[in-house]
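Missing here is one protein chain; the remaining ones are kept as they sit in the complex.
Coming up: chain A.
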Amino acid sequence: MIESIISLGQGFLTAVTPINLLMAVLGAFIGTFVGVLPGLGPTSAIAMLLPVTSVLEPSQAIIMLAGIYYGSMYGGSTTAILLNIPGEASSVPTCLDGYQLARQGRGGPALGIAAIGSFIAGMVGLVGLVFFAPFLAEQAIKFGPPERFAVMVLALTVTSGLSGGSLVKAAIMGLFGFMLSLAGLGTFSGLFRFQFGIDALSGGFEMVSIVIGLFAITEVLKNIGERQTAISPDQIGNVYPSRSDLKQSAGAIAAGSVIGFVMGLLPGCSAAVTSFLSYDIVKKFSKRRSLFGKGAIEGVAAPEAANNATSSAGFIPLLSLGIPASPPLAVLLAGLMIYGVQPGPLLFSQQGGFVWTVIASMIIGNVALLLLNLPLIGLWARLTRVPFGVMGPVILMLSVIGAYSVRNSLFDVLVAVLFGFVGYFLYKFNWPVMPLILCFILGPMLEQSFIQSMSMSAGSFGIFFTRPLALAFLVVAALMIVISGLLVRRTKQRLQQEGSGQISPLS
């Protein structure tokens, strides 16, 4: 461990050369800028800028790419909070309270908490990377398909609380989301299914276009339909989070960091999964539960911390085993390979100098991100003064560009527009959209880990009950269902006692 600290110190010495510092800051800035554009997340940001960085030295290029990765993860939260456009699935939970806060004129503090939460979580992740990388990577490998399946089931039950109102409605929306995820190439059969003769559907529905439709476009329609003033122009309020905001968020940031980091080590657990999970866990244990969805600052802190912790944790299997846990890391892996860097356990012993320089630069990049973004919050928050007549078309335009740019496909734009209308009607008739998104994200992973488990056991369900870890997750999941069932009933009774017989749906 002391060895790690010494190596890290040497890494810092290399990282603080002016050119390397410049690359870290530049990467963080470009990343934030691209991340602010909806639809353009870390994956497309890195893929787009990979050729540009090829003029640099390997370590400079990787430093810059890591900066872009962090920056774009952070940038996504800006549009989620101010415009209700989640740039990617992992910012969806951020919208829930962030946008409400912005409408109450507290967009500044929400952005500030997002920046601070991301920074702390990013640092927690990096500390984990420095000290535990080889050990943790070994543990994650033992996690097989049955365990992954059990974790997905747990995630679904925990987050079913997000539906707020009727469990039946939530289940129906969840099934709808799952069915949407089935379109495209069958995981096991290798045959196309639910394609309906549309070529563009052979790749399935693109998550980003559905998310953009359900959130951004639906939001514009709501505004037209109800003439809500997007955000009251006179009140931006304080730009920085107050002391009480920080106090309220501290626990959520800690929880988000830990959940995001631990879950992020598991292959297949994307930032979207961890940010949903931490939002819901923080909500479940909060004393101000009723405020969630109406502008609770912890509701911004938890998912933002979680998705940054997950992105940092992803570097552990990437650098020490060469296994990318998420699409943006796969692109980053391509970057490493192009520069002749072969990730794996040997990376630390063979190219230690390089690795430690990169890790040191990531720490610098995180600091740069915070210093860069706190002063800019005022500027971002001022965006909310723009009247809807101008903002609406801009949101629509950005949405169309975002939906198009992921796969360069016009079909995805049509899907986004369609889901904009679907989202509007769901909203009008009080159907929750969260279970839909969640099942759409988890569906393919759930299906694949289930089929893989069944292939392993030659068709016996026993595999889920004979492996201790898988069984433990399933037992916890069952407990969650019972407990949340009881809680819902109790809440209903209490609400009736207090004279308002309705539970308002969250979304």
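Throughout what follows, contacts are C-beta pairs under 8 Å (C-beta built on N, C-alpha and C of every residue); 3 or more make two chains touch, one makes a residue touch a chain; residues count from 1.
FYI, contacts and distances are computed from a predicted model.
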Name of the absent chain as recorded in UniProt (options "Cytochrome c3 domain-containing protein", "Iron complex transport system permease protein", "Membrane protein" or "Tripartite tricarboxylate transporter family receptor"): "Tripartite tricarboxylate transporter family receptor"
Residue, one of A:L13, A:V127, A:L185 or A:I483, that touches the chain absent here: A:L185
Sole contact to the chain not displayed, among A:F12, A:F33, A:F143 or A:Y240: A:F143
Chain not shown: contacting residue from A:I5, A:L22, A:V127 or A:I224: A:I224
Among A:V16, A:L372, A:I451 or A:I481, the residue in touch with the chain that has been omitted: A:I451
Absent-chain contact - pick from A:A271, A:V331 or A:L438: A:V331
Contact footprint on chain A, counting only the chain that is left out: 47, 50-51, 54, 140-145, 184-185, 187-192, 199-200, 202-204, 220, 224, 227, 267, 321-324, 327, 330-331, 333-334, 337-338, 340, 342-346, 388-389, 392-394, 396-397, 400-401, 404, 407-408, 410, 413, 417, 448, 451-452, 455-456, 458
